[in-house]
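Here the complex is missing one protein chain, while the rest keep their positions.
A, B and C are the chain letters, set down in written order, and residue numbers restart from 1 in every chain.
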Amino acid sequence: MTTTAAAELGVAVIGAGSMGADHVRRIDGLISGARVAAVADVDGDRAAALAEGIEGCSAHTDPGAAMAAPGVSAVLIASPGAAHEESLLMALERDLPILCEKPMTPDAAGALRVAEAEEKLGHRRVQVGFMRRYDAEYLRLARLLADRELGRPLLLHCRHRNVSVPPYFTDAHLINDSVSHEFDAARWLLGQEITAVRVHRAAAGSAPEGGLNDPQLVVFETDGGVLVDVEIFGNCGFGYQVQAEAVCERGTARIGEAHGLMTNAAGRWGGSIDQGYLSRFADAYDREVQAWVDATRRGEATGPGVWDGYAVAAACEAGVEAQRTGRRVAVEMAERPPFHRR
Amino acid sequence: MTTTAAAELGVAVIGAGSMGADHVRRIDGLISGARVAAVADVDGDRAAALAEGIEGCSAHTDPGAAMAAPGVSAVLIASPGAAHEESLLMALERDLPILCEKPMTPDAAGALRVAEAEEKLGHRRVQVGFMRRYDAEYLRLARLLADRELGRPLLLHCRHRNVSVPPYFTDAHLINDSVSHEFDAARWLLGQEITAVRVHRAAAGSAPEGGLNDPQLVVFETDGGVLVDVEIFGNCGFGYQVQAEAVCERGTARIGEAHGLMTNAAGRWGGSIDQGYLSRFADAYDREVQAWVDATRRGEATGPGVWDGYAVAAACEAGVEAQRTGRRVAVEMAERPPFHRR
Amino acid sequence: MTTTAAAELGVAVIGAGSMGADHVRRIDGLISGARVAAVADVDGDRAAALAEGIEGCSAHTDPGAAMAAPGVSAVLIASPGAAHEESLLMALERDLPILCEKPMTPDAAGALRVAEAEEKLGHRRVQVGFMRRYDAEYLRLARLLADRELGRPLLLHCRHRNVSVPPYFTDAHLINDSVSHEFDAARWLLGQEITAVRVHRAAAGSAPEGGLNDPQLVVFETDGGVLVDVEIFGNCGFGYQVQAEAVCERGTARIGEAHGLMTNAAGRWGGSIDQGYLSRFADAYDREVQAWVDATRRGEATGPGVWDGYAVAAACEAGVEAQRTGRRVAVEMAERPPFHRR
Partner (left out) sequence: MTTTAAAELGVAVIGAGSMGADHVRRIDGLISGARVAAVADVDGDRAAALAEGIEGCSAHTDPGAAMAAPGVSAVLIASPGAAHEESLLMALERDLPILCEKPMTPDAAGALRVAEAEEKLGHRRVQVGFMRRYDAEYLRLARLLADRELGRPLLLHCRHRNVSVPPYFTDAHLINDSVSHEFDAARWLLGQEITAVRVHRAAAGSAPEGGLNDPQLVVFETDGGVLVDVEIFGNCGFGYQVQAEAVCERGTARIGEAHGLMTNAAGRWGGSIDQGYLSRFADAYDREVQAWVDATRRGEATGPGVWDGYAVAAACEAGVEAQRTGRRVAVEMAERPPFHRR
């Protein structure tokens, strides 16, 4: 990249579903230094509706056409996970900076192919959408752990609760769509890789009619010897709640507690609970995209990269296997090439 | 008193209303070292019903008869405030140890007469029922202030909220029945006397039909230069809540916050709020009576004494006057005789 | 781009002190739809240093020259308060949209002159920098009150604590620099005007050597009958803390409590306290400037306006008088002209 740091990004947004639309609104109205230059969706009408009213923004059904549209200098991928690999490889071939929603790819093998493509290109181009790394509370916990403020971390307790999940959700979705966030967050908070996963089910929670066992307790180990447990509860009914507590040698540190407006009324004290990740992590999404825009304009790639996407895909594969067998399943990972080290 | 420390107290309980009945239950079932020996109430049936089933306990309509009953060696006064002075003087004449519910007397002049009677007797016999001094949280706050842990206290913010007050409550009741607790608590926490009182009313809160202005903000000053403000809210509707926050030179300290069981449900986090002082201060009442029993058996009188009862009565008189006139009213107090110094 | 709505704002920033520099950084790096086109400061070197590195940004010593610089289409005033009126009138004469830091003017008379100038212009051009109106928690409290969720508000308790204030701070600074925020916040939260102010001092807190009495308790009344009390503590030493609790007919609502990262260590649970308003209200500042940019690009003026600046100036004058005399001082305000009604 030889352009000056001040060049405004022209972003091709691939995928015009709810996540893609949310990013279009963000880039158009909130993010400094970037504009939406093209939108692509298999549903052309949906792409056109989103592009309408944005000056100089074209609509496409083909991701490649969007990437080739006038003014495009970066790509944001928000299409369904199964379509990511193709778009990633296409954008890497054009040497475009990419912000790719999670999961980077639905499987570890695909993630490895993306890693190889980026390595062949010779410089980092991909940032993966693990937006918790941009959440103010996660950032404070990460700093506390990095500074060894309370000594080395020993345990990490996580809670991940959704009001409800779609009816088609299976046990594997709980791992791939939900616990994948904790896989990345734990790797990032601890600076360690995941080595094995085991899944405990609460028999009482089994839905008799469906395939979904809910909630589950996922326990995984890291190469630094930390034990991580995750309560994943897809249909908790009461709210969206993401919490983490690091147990260290000299103390514990916790994030995700209730805060903000608190009321006393009718015999109760307390507050309301977020009902979804878009409101809970709104600031994180904003910071994430802004950080990507800023780094890209400086000619850099920062944030979670392809190797993070690959590591999480590998952990997910082990997690689903652990869920299926009830056993501890070791995480198999290719050796990390020097290029993909931070 | 020449009896050994281990002598069991035989208590005459004067007043068989809800407060008296609560103390009878406490002494009979919970308090070590004491038993109920007599009960008196103007309503003889009520006294008899309460005495029934307690071995060796007699029932009376006359306080003096109860004090003279066999086995009586101490008196607990829980009759209406207007009847306190007579019973106090009667018990002091018999040189009996006394635990007297608050207000000690409804007026400062009566309190002063009791102080003089005790002084004439030559030793302390009266403990006044300011039970907040026995509440675990108040005790911790008192210790923190006494130790000057955060430097000298400068301000004291108080909240005192009741679900509802009886229909006959007037502005003056808010001072005499409710703020009187803060008058004593502030004196005790700070170790300072109250010098002047002013009352602010919230015009929006005035009950158009009745005489009660609710809530009110009572601001008073101490001879140590601390400014105390009390929100008194008689009909807050949502619960019983007593809070205090001391603002000191190097920090603040707060008690009375929500705790205990906390739930997440239906989009809300939080817990329940006590609905009355008997549940909120149950432990304090238990500790108060036990402390009185223990001190009495050792031949001592500890806890809040007659002078505390007098000081609060004087502050209440100033408070009601401040309420009536809208002006700052100085608290007029007799000089404290050496006998009534701690 | 030819539509008015989409035109990027070229902002002249008047004042290159810490507040001005913070806004320059915000507009340059964070705010979508605006760029810094000119910077003015009486200290020309300071203006030049700030302008350097921003493409197309000129530096000036004269506010008028900055407003006339090429590309300037809006003005942000962040100079000392005493210089505001001149810049405001100058910018209004040029019919430029203005974001003016608080206080709008240091006195009520100056504020009224600005109100008249804007009225003569015939359309709203001025947004005043009361950024609490953009804070997420304040916004939730405002909505709860507007919806009468807990009934009508009766009392509003406020705490406003700074780690320390500069040595030159006087009693009047506490009102004009600090309580002025609560004056505006109360007006906005309640939708009511302030009618009278009284100031209580904690004798214990008086600094013997200096002129500053610290802390103070400011009590004011509104035309809706709500009573507001503000603890203002300039040198609390421990952190920057802004809290508000509305007491309503059916419950209370509180904001500004501790949250975020919480630790257990060395016998203590808890978290850290912000040390200044720039970190506590960082998001509010961002939202404020973004809202101004967005409204301006749509050709509108929203947010707190000139009349809000005037009302606060009038309340400050009464507050300083109340502080000086120890009396309740009525707030004198000119009649609100139809133009300045929302």
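General observations
Here, a contact is a pair of C-beta atoms (placed from the backbone, for glycine too) under 8 Å apart; a residue touches a chain by one contact, two chains touch by 3 or more.
Just so it is clear, the model here is predicted, and its values are computed rather than measured.
Partner chains of the missing chain, restricted to those shown and counted over the full complex, are A, B, C.
Of the candidate positions B:123, B:148 or B:254, contact with the unshown chain belongs to B:254. Checked against the full complex, the one of A:29, A:80 or A:205 touching the unshown chain is A:205.
Shown as candidates are A:29, A:80 or A:224; the residue that touches the absent chain is A:224. Only one residue from C:89, C:265 or C:334 touches the chain missing from this view: C:265. Annotation for chain C: contacts to the undisplayed chain at residues 237-239, 241, 258, 262, 264-273, 275.
Where chain A meets the chain that is not shown, the touching residues are 152-155, 157, 200-206, 215, 217, 219, 221, 224-227, 229, 231, 233, 236-238, 247, 249-252.
The chain not displayed touches chain B at residues 6, 29-32, 55-56, 136-137, 140-141, 144, 150, 250-255, 257-266, 283, 290, 294.
The rule we apply is simple: only the chains that are shown with their structure count from here on.
Over half of the residue numbers at the interface between copies chain A and chain B are found on both sides, making the touching surfaces mostly the same. Compare each chain's C-alpha centroid with the centroid of every protein C-alpha atom shown, and the nearest one belongs to C. Remark: chain A and chain C have CA centroids separated by 37 Å (rounded to whole angstrom).
Separating the centre of chain A from that of chain B, both taken as means of CA atoms, is a distance of 58 Å.
Within chain B, the positions touching two or more other chains are listed as 237-238.
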